[in-house]
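A single protein chain has been omitted; all remaining protein chains appear in their positions.
Should a chain be cited, it is by its letter among A and B, assigned in written order, with residues numbered from 1 in that chain.
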Amino acid sequence: MRGAQVSRTLAGAAPWLAVLLALAILPRLLPDWLGFLLTVAFAKALVVLGVAVLLRSNLVSFGHGLYFAAGAYTVGFAAKWLHLREAVLLIFGAVVVSGALAALLGLFLARYRGIFFGMLTLAFSMILYSLLLRLYWLTGGTDGMVTAPPTILGVVPGAAAGRAHYYLTLVCLALALALTRRWLGSPLGYLASAIRDNEIRVEYMGASVRQGIYRTYLLSGVLGGLGGCLVAFSVGHIAPEFSYWTQSGDFVFVTVLGGYASVFAPVMGSVVFELVRNYAYALSPYTWQMSLGAILLLIVLFLPRGLWSLLAPRAPVSSPWTSSSRR
Amino acid sequence: MDTLTLILLDGIAFASWLFLVSAGLTFAYGVLRILNIAHGSLYAIGAYTGATLAGLVLHSGANPFLAYPVLVGAALLVGLALGPLLERGFLRRVYDQEEVITLLLTFAIFLILEDGMKLVWGVSPIIVAEPYALLGQLPLAGVTYPVYSFLLTGVAIVAGLALWVVIDRTRFGKLITSVIHDREISAALGVNVPRICTVAFTGAAMLAALGGAFTAPMVSVTPGISADVIVLAFAVTVIGGLGNISGGAIGALLVGLLRATAIQFFPALDLFVVYALMAVILLVRPEGLFGGVEVRRI
Partner (left out) sequence: MRARSLSRWLVQGAVLLAIIASPPGRAAAAPAGAPPQVTIGIVTFLSGAASGPFGLPAKTAAEFWIEKLNREGGIGGVKIVPVVVDEAGPTDQVVTNYRRLVTDQKVDLVIGYISSANCTAVPPVAEELKALTILFDCGTNRVFENAQYKYVFRTAAHTGIDGIGAARYVLSVKPGVKTIAGLNPDYAWGHDSWDIFEKAIRKLKPDVTVVDTLWPKLMQGQFASEISKLQADKPDVIFTSVWGGDFVSFIEQAKPRGLFAQSLVVINNDGANVEELGHDTADGIALGFRGPHWISIPNPARNPLQQQFIDGYRARYKKYPMPHGSYHVVQALQGVKAAYEKAIKAGGRWPGVDDVIKALEYSEFDTPSGRIRLAIGHGHQAVEEAVYGTTRFDPQLGFAGLGGIKVFPVKCVNPPDGVKVVDWIEQGFPGAECP
C-alpha cells in the first residue's frame, strides 16, 4: 500500500524530474547569451508567477515592479551597507523585505477589487520609483547600483558565475513552483479561485475573502521580491526602472502571454517573451517595439488564454492549477 | 502674496493642460470601461500632426493666427482617422473580455503606434514655437506670463463644457448615459450600442489629440512623449474618479496646484506629490473624489 503510494508519487514526479534534468544540462548546450537570457527569464518568471496567482482571484497588479525593485534593492543595500555577499542570506533578506512590504500594503489592498486594485498597486510602485529616483545619494538615482556577483554558500563562483546564477535561479524557481503548486492545492489556494467566481458565496461558506486575498498578495509579493533579487544577481546592475510602470506592464503582459491555467505557464510565457524581445532587438533594431506590439496584439486577439492554451486546449478557464488527483 | 498668485497662475495653467490630456481618458473609461494606454499615443500623434500642419501654414506665409484653428483641425483629423479605426478594428473585439485583456490590447497598440510615429516623423524634433509667442505676454505678479497659457485654459474650459453639453443636454448624451448604465438593456431597447461606442471613442481620441496639438507649440515633439503623459493622465483620472468628467477637472486642478506649490516651496518633491496624492485618494476614497460607488458583483 505504502509502496504503491510512493511509486505513484514517483511516477507523478518523473516527468517533472525529466524536465528539470533537461534544464540542468541546457546551459552546456547553449551559447552564453542564451544561458543568460534563460536565467533572467526564469528569475522574472517568479514575478510573473506572483502576478498570475493574483490574477486567479481576478486581481490585476499593475505595480508588481514594486516587489521586483524591493528584492533587487535589498541586494544592493545589503552589499553597500552590510557588505553582505552571500546569496542564501541575500535571498532570505529579499524574501523578508518584500514579504514585510506586502504584509503592510496588503492591509490596504485587500479591500480593493478590479481597476481600483490595479491603480492602487500602480500608485504604490510609482511612489517607490520616485523615491529610488529622488534618494539619489542613497540609491545612485537613475544610474542605479552595480551589484557584485554573490558568493553561493561561501563559494566564489568566479569565471563560472553565469552558470552558477543559472542553477541558483533554477533551484529557486523549482522550489517556488513546487510551493506555489502545493499552496494552490490547499484550501487557501482553492479559496483564491472561488473568490474570482463569487465572493459573496465564499463569505457565506464561512471563509474570509479579505484574508484569502491578503495571503495571496503576501505570496505574490514574496515571489516578486525573490525574482528581483535573482535578477540583481545575474544582471549585476539595478535601476529605479525596476519599479516603473512599464516594467509592471511587462509582467502583466507576460502573464497573459503565458496564460495562468498552470503554474508552469508563467515560466513558458517568460521564456518566450525574452526570446521574442531579443530577436526583435536583433532583427529589427529600429522597430522592435512595433514587432513586439504586433505579437502582443495577435496573442490578445486570438489567444486570450495565453500560450499555455495551445498545450492544454480543452482545459476550462477556471480549472485548478493542480493535478486533479489531489484532494 | 505674489507667491500665492504665482502658484494660482501656474497651477491653473498646468491643470488646464492636465485636464486636456486626461479628459479623453476619463471619457473613454466612463463609456467603454477601457483604460486606454494608447491614449498617450493619440496625444503624441495629435502633437505631431498639429506641429506639422501648423508648420505648413506658418511657412506658407499665411496669417499666423490661422495656426490656432489648424491645431484644432489637426486634432479633429487625428480623432476621426484613428478613433473609428482603433475602436472598430481592435477594441470592439475584446469588450466582453476581462479588464486585463483590454488593457493589454491598448498596450499593444501603444507599442505599435510608438514605432509607427517614428517611421512617419523620424526622431528629430518637430518644432513650431510661433503660436506660443504670438499672443504676447502679460506682466503679472512680478513675472511675465505668456497669453498662450490662458488660451490653453480657455481650450480646456471649452472642451470640458462641450463634453458636458453633449452628455447632459443632448439626445445623444442620454443614449451614452444609458449605454454606460447597462449596455445590454440599452441594446434591447433599440439603442445602436456599437455606434455609440465608436462615436464615444472617437470623441475621446479627438480630446487626446487636442491635448497634444495644443501642447505642440510649447514643447519639442519628439519620440517618448507618449509614455510620460500616460501615467500622469492616469493619476489625474484616478484622483478625480474614474469616468467622471467634472471629477477629472477637479483632479487636474488639485494636481496642478499641488505641483505649483511644491515647486515654490519644496522643489525636490514635485514628482512625489502627484503619486502620493493618488495613493492617498485611492486609500480614502477609492472611487475618486467624485466617482460613484462601484456596484459589487454578486
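Keep this in mind: a contact is a pair of C-beta atoms (placed from the backbone, for glycine too) under 8 Å apart; a residue touches a chain by one contact, two chains touch by 3 or more.
None of these values were measured; they are calculated from a predicted model.
> Where does the absent chain make contact, in terms of the chains shown?
Computed over the complete complex, the missing chain touches A, B.
> Decide which residue listed in A:123, A:226 or A:239 touches the omitted chain of the complex.
Result: among the candidates, A:239 touches the missing chain.
> For the chain that's not shown, point to the residue among A:52, A:191, A:231 or A:267 touching it.
Residue touching the chain left out of view: A:231.
> Write down which of B:123, B:162 or B:189 is the residue touching the left-out chain.
Hidden-chain contact among the options goes to B:123.
> In the full complex, which bits of chain A touch the chain not displayed? Write them out.
31-34, 36-37, 40, 133-134, 136, 140-144, 146, 148, 159, 161-162, 231, 235-239, 241-242, 247, 274, 277-278, 281-282, 285-286, 288-289
> Which residues does chain B use to touch the chain missing from this display?
Residues 2-3, 6, 9-11, 13-14, 17, 114-115, 118, 122-125, 127, 129-130, 132-133, 136-137, 141-146, 149, 215, 217-225, 228, 259-260, 263-264, 267-268, 270-271 of chain B touch the chain absent from view.
What we mean here is this: only the chains that are shown with their structure count from here on.
> Taking the mean of the C-alpha atoms as each chain's centre, how many Å separate chain A from chain B?
Once rounded, the distance between the two centres reads 34 Å.
> Enumerate the contact residues on chain B facing chain A in the complex.
It is residues 35, 37, 90, 93-94, 97-101, 103-105, 107-112, 114-116, 118-119, 227, 230-231, 234-235, 238, 242, 268, 271-272, 275-276, 278-279, 282-283, 286-287, 294, 296-298 of chain B that touch chain A.
> Chain B touches which residues of chain A in the complex?
Against chain B, chain A makes touches at 55, 58, 60, 62, 108, 111-116, 118-120, 122-124, 126-127, 130-131, 133-134, 198-200, 245-246, 249, 252-253, 256, 286-290, 292-294, 296-297, 300-301, 304.
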